[in-house]
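For this view, one protein chain was removed and the others were kept in their places.
A and B label the chains in the order they appear, each numbered from 1.
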Amino acid sequence: MPHDHDDHDHAHGHHHHGLSPSGHPYRPDDDTALSRFQVMEIALRELLIEKGIATAPEIMAQVERMDARSPALGARVVARAWTDPAFKARLLADGSAACREMSIEVDALKLVVVENTPQVHNVVVCTLCSCYPRNLLGLPPDWYKARAYRSRVVREPRAVLAEFGTHLPDDVRVQVHDSTADMRYLVLPARPAGTDGWSAERLAELVGRDAMIGVTLARAPEEPAPA
Amino acid sequence: MTAPLPEVVPTGFPPPYPTAGGRFRPGQAVRVRHGMALGHLRTPFYLRGRVGRIERICGDFQNPEELAYNHRNGMALTLYRVRFTMAEIWGETAERPADTLDAEIFEHWLEPSDAA
Partner (left out) sequence: MQDDFDTGRRWHDMGGLPGGSIDRAQHDFALWEKRVDALVILCGNKGLFSVDGLRRALEDMGPQAFEELTYYERWVSACAQNLVECGVITLDELNARMNEVAARGATYGEAQGHGEGGAS
């Protein structure tokens, strides 16, 4: 099913046909019937521009800034922490300051990094809405914003983790973080065994988005990379 | 029956946010107030009336209950991260009583608790 992605191409340069840079299909956009909410977006954008509140390039730049954020940023931070103990100490002490060291644009983000250990497994949720460390991970996945995850993970985190294929030993305490106010949370997963001597770049490939939310672990070197 | 309150595990690092000011100290037992409000607030219902311990002081922030209505000149309030056991929150139906949950709660939603 061919889509016309002219608009995407204007905004972001060329892409593979039908797939975004992350390899997922685009939602249908300008080739389906115009919705009332699309009309509202166009109207608001035009009014804000006409009133001098925002400019078209500013809006486009913000779209591109958000598009450039992906779990790869968080993975770089995690891999650095795995390979640089002093950085890890700074990251756990003040996540935002440590990310700034790596020239990651954290804006007003108050980042709290929580470390998985042999005793504790961390998992993050926002039960009241869908707060998420978007500067480090990009926009949240749909399930993070949906009722099932938000309702259940505070009550039955182990059952939820099991749905993601994560089974924890009995002697590990699960620590749930409900992002109710101004902090945002990033899980620092445990470094997989069998990675001694790996570079930070190579290690970062083992760190997926879900591991930094805490619903999975970092990928073991013997596990196949996700498609 | 509820499990004992978790001791706050020191991270071994200085707390990331200022610890001056504020009524409560890390490790202190606090109870989340019951509240009755249909406006915007950030204290989840499932924690109201529950006792936990201050895990850390996050700093001072504007009150979301005011910001939501565009009142911007209120006093900043101290925000805490409070740790609860699943047993305290869910009682006998807890999936694993000794598992824990942290949430950020503003000072005006907390009161001292006698829990040891």
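The criterion applied here is as follows: a contact is a pair of C-beta atoms (placed from the backbone, for glycine too) under 8 Å apart; a residue touches a chain by one contact, two chains touch by 3 or more.
None of these values were measured; they are calculated from a predicted model.
Shown as candidates are A:A89, A:V120 or A:L139; the residue that touches the absent chain is A:L139.
For chain A, the residues touching the chain absent from view are 4, 6-8, 10-11, 20, 22, 24-51, 53-56, 58-60, 62-63, 66-67, 125, 127-129, 139, 141-143, 145-152, 154-155, 160, 163-164, 178.
Panel shows chain B; residues 35-40, 44-47, 64, 67-70, 72, 89-90 of it touch the chain omitted from the view.
Simple rule for what comes next: only the chains that are shown with their structure count from here on.
With centres taken as mean Cα positions, chain B sits 25 Å from chain A. By the touch criterion given at the top, residues 89, 92-95, 110, 112, 127-128, 154-159, 173-183 of chain A touch chain B in their complex.
Of all residues in chain B, those touching chain A in their complex are 11, 13-14, 16-17, 42-44, 46, 58-59, 61, 64, 79, 81, 89-90, 95-96, 98-106.
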